[in-house]
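In this view, the complex is presented without one of its protein chains, the others remaining in place.
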Amino acid sequence: MSRSQQFLSDNAAAVHPRVWNAMRAADEADAPYDGDALSQALDARFGELFGRECAVLWTATGTSANCLALATLCPPHGGVVCHREAHIEMDEAGAPGFYLHGAKLMLAEGAKDSGGAKLTPDAIRAVIDPIRDDVHQVQPHAISVTQASEYGRSYRPAELEAIGALAQERGLGLHVDGARFGNAVAFLGCSPAEAVGPAQALSFGFVKNGGMGAEAIVFFDPALADVARYRRKRAGHLQSKGRYLAAQVLAMLEGDLWLDNARAANAAAAEIAGACGERLMHAVEANEVFVRCTAVEREALRAQGFGFYDWGEDAARFVTAWNSDSQAASALARAIAAL
Amino acid sequence: MSRSQQFLSDNAAAVHPRVWNAMRAADEADAPYDGDALSQALDARFGELFGRECAVLWTATGTSANCLALATLCPPHGGVVCHREAHIEMDEAGAPGFYLHGAKLMLAEGAKDSGGAKLTPDAIRAVIDPIRDDVHQVQPHAISVTQASEYGRSYRPAELEAIGALAQERGLGLHVDGARFGNAVAFLGCSPAEAVGPAQALSFGFVKNGGMGAEAIVFFDPALADVARYRRKRAGHLQSKGRYLAAQVLAMLEGDLWLDNARAANAAAAEIAGACGERLMHAVEANEVFVRCTAVEREALRAQGFGFYDWGEDAARFVTAWNSDSQAASALARAIAAL
Amino acid sequence: MSRSQQFLSDNAAAVHPRVWNAMRAADEADAPYDGDALSQALDARFGELFGRECAVLWTATGTSANCLALATLCPPHGGVVCHREAHIEMDEAGAPGFYLHGAKLMLAEGAKDSGGAKLTPDAIRAVIDPIRDDVHQVQPHAISVTQASEYGRSYRPAELEAIGALAQERGLGLHVDGARFGNAVAFLGCSPAEAVGPAQALSFGFVKNGGMGAEAIVFFDPALADVARYRRKRAGHLQSKGRYLAAQVLAMLEGDLWLDNARAANAAAAEIAGACGERLMHAVEANEVFVRCTAVEREALRAQGFGFYDWGEDAARFVTAWNSDSQAASALARAIAAL
Partner (left out) sequence: MSRSQQFLSDNAAAVHPRVWNAMRAADEADAPYDGDALSQALDARFGELFGRECAVLWTATGTSANCLALATLCPPHGGVVCHREAHIEMDEAGAPGFYLHGAKLMLAEGAKDSGGAKLTPDAIRAVIDPIRDDVHQVQPHAISVTQASEYGRSYRPAELEAIGALAQERGLGLHVDGARFGNAVAFLGCSPAEAVGPAQALSFGFVKNGGMGAEAIVFFDPALADVARYRRKRAGHLQSKGRYLAAQVLAMLEGDLWLDNARAANAAAAEIAGACGERLMHAVEANEVFVRCTAVEREALRAQGFGFYDWGEDAARFVTAWNSDSQAASALARAIAAL
């Protein structure tokens, strides 16, 4: 990554060498699509990780992972409750509308200010209670939360349990968008099972964390995977050389590479955050740092070679990656402190 | 590829070393999604190849390439005329229904016996003329042909021109499913432009021909690409590290690797075909060989270690690939001759 | 109906006077949508008719009735097995594709010649067995039969039981398109329950049988009606003055008007059929008569003022209605006999 790109996003970082090696080793096919030994090994491998039965499908992108998972939880005439700033609402170009055939994203406000785009049971109830059983209104069928959230906040296990309890009470499915699931687990210091809570489906992201083009949709209810399998094919996401995707995922799990990579990214973010003081907009609980700063200040940082996105008029977003250069992170921290 | 897989399909063959090298070289990102220099180079590169303006999008699979292309040519309430045995009808698990929102595949018979799943203007007219302007019937908006066809037959340029003339007369779009486009060009010995005819969109396949997970949707009408761009994102096919897909495609075009690979596969198929005599069901005009043989004969071939698919009760399908072992092909040819 | 329209179709016949009276009487609203007393009475009224629990929704058209019913039985990625000449395939302009989000109609051949577009368990198996559990192929989720069929043939109760047994064995739903259900019941002389067999959903047609614009979707599994209720609204078929539709349906049931009307139409068809001898293409088991005749003969009939549709090159279709003029039917019978 060129320096000017360094803190723009984690989604364009280079592929980890161990992932490359695993892919190359997969050249010797033993079956097309997902019939190969690597793809077939995923269920058991994730089962170990989560300590319960899993049915796992690879797919190339986080958007397809989210949408394939949600399509198993919500029919076309239903709705999915998510935060107003959830990635599925803000950044997927209407993909949920496509995959769920016009199902509605029911936007909740979340806890303002301190929440960082995290949902709460109260915020969910505020959306679904007033329209309950009204045939003129889309009815909820699922809830989707992002772990870590779009502002780099991580749900505590108890928070997920509370949302899951509401979901169960109302007969709703629960999905976790884990594009940065590794970063959340690394921050929380809990088990993967605790970090996903009572969800039926998890989009477990690897692309932002050292992979090339492979995410895992982890179903904790295998019946859902049978639906997703047909939908994946139907969406053109059943790659004929799926072993190269399985190889990426397995390499990431091997020796907890996913966790090491996430820790590295989090550490860089933490270092930057430590320099922000009052400028910090959200507690840094993953690998994103949102910093209040003026346009002039952003210009000053860019003049020093740092790359990042503006976040509205008065802030900047810095994202670290598994391969963030520690010197660059330190330099950025110093630069922010000196603003 | 293990020997038992050898002639099952070309869609699981290993990745060509030059493709690997190109991917690895793409590690240094300069932008996410398709903002990188490699992705941006595709339009011009294909423009050279086809001798006219092209707008090109990479996507991971042939199914998504076909469906994204067709979705630009046919609205949800319309229909796409294709052969009854077209891949989009037979093997994509309803993907066109998903991408085109329930648009109908209007199945034409094609020229029986000798046709090999190729469409003709007459066959198309037989489908669309009887229901013309009848509001109770889905109306056609596009035609899709497969080059080379599902039976390894290649459309001659004049055949494509004739279909294109009908399409233009009726205001229909024309799409070419080129999962094995390279094999068709290699067989026909014509230019890529001649092999695609007056189509608006081509799914140019690389995965079966030495790539890993990258096809090119080539639009000869750039306005269609602008539609497809949004639909690709919406379908979860805009990979964040798209440079690795662009790298594959560019490597395949570099030094005409695509053509060399296709020629190698075709040559192996031709050798096998040469041994088949009367058993041959379809002229071999690409890299597929359909051979009449009994269950006992197929068993005998499998006992010798050859892998292939049964084709109904009385036939077998052998597919060669860019890396088909020439000794294996010769051995298979001898084994068939000895049946 | 003007004489020139007389045998074209039953779907444009006048509204029965008792239906008019019932609609007019519904002017006094007690609630919008389906909250009125008439709409609320449907469940119990059909429950009596079928001798078991029913949940019933009115809708304006047979197409919407069929599609709303099927959408409760088949997910977007699934398929519905129907006869190649089923109305849902031939005459609804792709409505199932729209309502079922691209789900596939899986076309069965039915029993040729004598079958009259009726399905059989064998015909269904021929479609679904070869692709079983193949992720590249749309999997069946439901079966739809038409009672009476598109050629005016009626399924015997035992035939429906056999199809229902197959459906249950394979976990498929069963839907009956009963656009002419009354005609079938009138012909079979059995109970409505016997004529619908073990289906989960019935589109019970009234429009062709004396109604204006109201069909009933009868669910024998109330949980399906809860899904259909939201889908009906979503499809714009929840009319705000639904009492006028409920009134039509109730008037048709009152005093078995539906059965009387169907008997009248069947009788007229039987009279015509009696004059056809060898010309008859299908046994007349409802209110449609398919007659072999040349273009010259058809011209002769039209010269005498009879209205009907050509059925291909060599046949004509005559449809009688609840209000078919008995003199006209007799005259037509004589005219056919005299050909």
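Miscellaneous remarks
Each chain carries a letter (A, B and C) given by its place in the written order, and its residues are counted from 1.
In this section, a contact is a pair of C-beta atoms (placed from the backbone, for glycine too) under 8 Å apart; a residue touches a chain by one contact, two chains touch by 3 or more.
No experiment lies behind these values; they were computed from the predicted model shown.
Contact with the undisplayed chain is limited, among C:Gln137, C:Gln239 or C:Asn287, to C:Gln239. If you put the hidden chain back, the residue from B:Ala41, B:Met90 or B:Val227 that touches it is B:Val227. Residue in contact with the omitted chain (choice from B:His83, B:His101, B:His175 or B:Arg317): B:His101.
Residue in contact with the omitted chain (choice from C:Pro75, C:Gly94, C:Gly116 or C:Gly173): C:Gly94. Think of the hidden chain as still there; on chain B it touches residues 33, 75-78, 101, 135-136, 138-139, 227, 229-231, 233-234, 238.
Touching the omitted chain from chain A are residues 76-77, 79, 90-94, 96-98, 100-104, 135-138. Within chain C, the residues in touch with the undisplayed chain are 1-2, 5, 8-9, 11-15, 20, 24, 27-33, 59-65, 67, 92-95, 97-99, 207-208, 212-213, 230, 233-241, 244-245.
By definition in this document, only the chains that are shown with their structure count from here on.
The touch graph of these protein chains is complete, with an edge between every pair of chains. Centres computed as Cα averages put chain B at a distance of 42 Å from chain C.
Centre-to-centre separation between chain A and chain C, using Cα means, comes to 49 Å.
If you average the CA atoms of chain A and of chain B, the two centres end up 34 Å from each other.
For chain A, the set of residues that touch two or more other chains comprises 230, 233-234, 238.
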